[in-house]
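A quick write-up on the structure given underneath.
For this depiction, one protein chain was excluded, whereas all remaining protein chains were kept in their positions.
Moving on, here comes chain A:
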Amino acid sequence: MNIKALLVDGDPLIYGAMVSIGLVTVAILFLLTYFKKWGWLWREWLTTVDHKKIGIMYILSALVMLFRGGMDAMMMRVQLAFPDLGFLDSQHYNEIFTTHGTIMIIFMAMPFLIGLMNIIVPLQIGARDFAFPYLNALSFWAFFMGAMLFNISFVIGGSPDAGWTSYTPLSGAAMSPGPGQNFYLMGLQLSGIGTLATGINLMVTILKMRAPGMKLFHMPIFTWSTLVTSFIIVFAFPILTIALALLTIDRIFGSQFFTLTGEGLPMMWANLFWMWGHPEVYIVILPAFGIFSEVIATFAKKRLFGYSAMVWSMIIIALLSFLVWVHHFFTMGAGAFVNSVFSVSTMLIAVPTGVKIFNWLATLYKSKIEFSVAMLWALAFIPSFILGGVTGVMLGMAAADFQFHNSYFLIAHFHYVLIAGTVFACFAGLVYWYPKMFGHKMNERIGKWAFWFFVIGFHVCFFPQYFLGLDGMPRRLFITNVVEWLPLNVISTVGAFGMGIGFAIFVYNVYYSYRHSERETTGDSWNGNGRTLEWATTTPVPYYNFATVPHVDEIDPYVRMKKEGKTTFDEPNVKPIHMPSYTGRPFIMMAFLGLASFGLVFEWIWLAIVGLIGGIIFMILRTYDYDEGYYVSVEEIKRTERKARGL
């Protein structure tokens, strides 16, 4: 196995990528050494178990992945607008749409939302950290190693090319030999471990660690959405884990679960994949609903309209999400009765979703809206998402779906729900909670430029695709020089670059705000309009979050706390706080499992065994880990709080 055989060659774009990866790596190593930051990196980040820092690492990784997935998207759009240019060859195009889809769902949308949950949920319920801080660090590093493993595929060994759904038999060993599909299987498996552990962690945190007096129906709506999402994660992810494991055994050890020969059942992959895959889309949309609810309530300066209806509609959406998976493959031909059942259950989901839309509108009704950047993202979400939702109901009609299936109509639909829902929510949530994370706001003027470029670009990019779909343009097509399609494809590409500019402005805003934004002096950043407990802490948030945890017996407790002049620093009642110790073991354990996965990708069993043994040694070490954390002394808490509150 020489190294030349491993590296992908023959394409100038990939050589360019290799060179830039090499340069960036060298630059990072140089900067860390030059500024003597290795110790800082290890002590403050690689070994941290603080939920706020882990959340920041999640969001940073997600932004990097958004860049990667976005580059893929723009390369596809260039190919489709200029099909005769020969910009990409067909293999490269297949790899790019596969990695675009996988990265955007698994390595961008989920970590972005999980990052926000990490930072905000403990603050909203008055907890000092997650229930299992060690496990939380483990989850992040599992995700991170999985994402890195998946991302090196395009320079080492070749990327997966069977679509993000990885349908068998195409993705089986017979039709996709080589390491490509293995990258997909192992990358998702490894990061899936992290997601599953986070689901359990958040569930326990929310159920067991709420502030005294806080009942479930007193929780902020974002925390509610996180709880419902955690349940979906815990019940849906095992299905993916099993499906991935079966396909891995198929590919690496020669079994016949999804093959065409040997009594295999290729369509069972689609069945299992969507049993996870449909709940998965609610895993990425329910937290988005939660974020929009918080943002809309804050900037409409009202209590969220219909709080209980909002909660119950999320619970019903979660239940229904497990009963609709067949609508992703109506055309398999399971028969009219099967398709009818799933068609009806699919349309049922529009009911609780509609309830939520009307509740947001009712919250806005007759309120004094403050058009901040976070609120603009939330307001743009409502009409855009409705366009995606209505076309979703159209796709849900089984008979009509035979026309829409696999066309750009479908592509336009799911980009309308995933971008207008999840991506807008990620931006809204990041802007909204940015002062809590970093101690300063993002610049509003530059933020509005980013917003308008992105939103207009989004509609210009994806609205024409509905019509391309109705004109019969299929998805995953590499040569599209049909005269009728060309104008709409060019318009769509212009929109994609608009979104790219919007994202670039957003990233520039991070830098600009770091340099120039005013530092926050109070914890309640948005003109004193904060309603929930995360705004009651000081900014930046002390590492123990709350000096004293207030007693909560209503929705939006911070509104009354402000009226009564109460804070989270009740000086006479400060007690020592129990905190978990930092540890480097989660990072090392997951590095070993990453190594094992890399071995399995190339089917080098010896390397896989070495990695697994390393991982198991660290698991055994963990069982003998009697570190029970430490106590923060009362004096230190008082000193910190007095300084932060200017007392």
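Keep this in mind: a residue touches a chain if its C-beta (ideal position, glycine included) is under 8 Å from a C-beta of that chain, and two chains touch if they have at least 3 such contacts; residues count from 1.
In this section, contacts and distances are computed from a predicted model.
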Chain left out of the displayed complex - its UniProt protein name, from "Cell division protein", "Quinol oxidase subunit 4", "Oligopeptide/dipeptide transporter, C-terminal region" or "Osmoprotectant transport system ATP-binding protein": "Quinol oxidase subunit 4"
Per the touch definition above, residue among A:M275, A:A378, A:A412 or A:V455 touching the missing chain: A:M275
Touching the absent chain when the full complex is considered, from A:I239, A:I317, A:V455 or A:A608: A:I239
From A:F35, A:F337, A:Y511 or A:W606, residue that would touch the chain that is not displayed: A:F337
Residues of chain A (touch criterion as defined above) contacting the omitted chain: 207, 231, 235, 239, 265, 267-268, 271-272, 275, 322-323, 325-326, 333-338, 342, 626, 628
